[in-house]
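One structure is given below, encoded as structure tokens.
With one protein chain withheld, the remaining protein chains of the complex are depicted in position.
Let's turn to subunit A:
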Amino acid sequence: MRVIECDGLTKEYKDHKALKNVTFSIDNIGCIGFLGGNGAGKTTTIRVLTGLAAPTAGKVKVVGYDVVTERNKVTSEVGYCPQIPAFYNYMTAVEWMHWVGKLYGLDKHTIAQRTDELLELCGINEARNRPISGYSGGMKQRLGIAQALIHNPKLLVLDEPVSALDPMGRHDVLLLIEKLKRHMTVFMSTHILDDVERIADHIVIIKDGTVLLSSSLEELRASHVEPLIEFKLDQEDIDLADVLDGLAWVKEWSQDGGVYKVFANDMPQAKARLPHIVLESGGTLAYYRLSALTLQDIFLKVVNNG
């Protein structure tokens, strides 16, 4: 079954078009990384998928149901946690979970059982009876994920789930998502590419309201294999720009923080010549490796070409 089907999704506001003919579909698979820069249209897409906003044009189906005409069925099968989850702050985590469970029509016993399981799973069981007003941002994020899971949804939608967390919190939430994706489809928007690379199985890249790419991570890597050599010099004052610009077997290169990335037209030539060029320039290598493209490289390439 396809969990998400967007066909020509367009969303217009008074003064701008947030989404332009967005078309992609996602099968029932682990974790989808929804990538894009700030203002690319990630949150607007999520608002349409969760029934918070109506599309101006196009058809959108989530877990087989139309988001406009079958909104109640969609909301019954989808769990959602926004970037900054908000709660009734006078409630405790247990009270919130019980209330949300009631909204989904669950019985008391199931709610109590799911509440215990999920608060434990999300690591906020110790604070379960404290008012939410006293929670840190990370605790609210965890509660946001826990409450989105109470009805055991088929699709879990997370909008920037780790952007407000400290490194430990981020690590824990990513581990949690890795566990969850075995039982449901997780659709996660983010601009932290390392996280996506770690846990996503499928990538959708959006820019300026248009989907540039929708592919599995494996296929994406296979289709973007490029001969790349990455190296760093011990000497930061040596500049290889003039030398690299003049080499016919160098397709393109970049330098960031002393780390050079050289894409070669002729890999054997590049492997043979680059170490000598470095030595001839008076430098020594801090490290040198043949590198595969990272998701960041692919993302930048797709976005810049799109």
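One rule holds for everything that comes next: a residue touches a chain if its C-beta (ideal position, glycine included) is under 8 Å from a C-beta of that chain, and two chains touch if they have at least 3 such contacts; residues count from 1.
Everything that follows uses one rule, which is that contacts and distances are computed from a predicted model.
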Name under which UniProt lists the unshown chain, selected from "Molybdopterin converting factor subunit 1", "Sulfurtransferase TusA family protein", "Aminotransferase class V-fold PLP-dependent enzyme" or "ABC-2 type transporter transmembrane domain-containing protein": "ABC-2 type transporter transmembrane domain-containing protein"
Which residue of A:57, A:103, A:241 or A:259 touches the chain not shown here: A:103
Hidden partner chain, residues of subunit A it touches: 47, 50-54, 72, 75-76, 78, 80, 82, 84-88, 90-91, 99-100, 102-105, 144
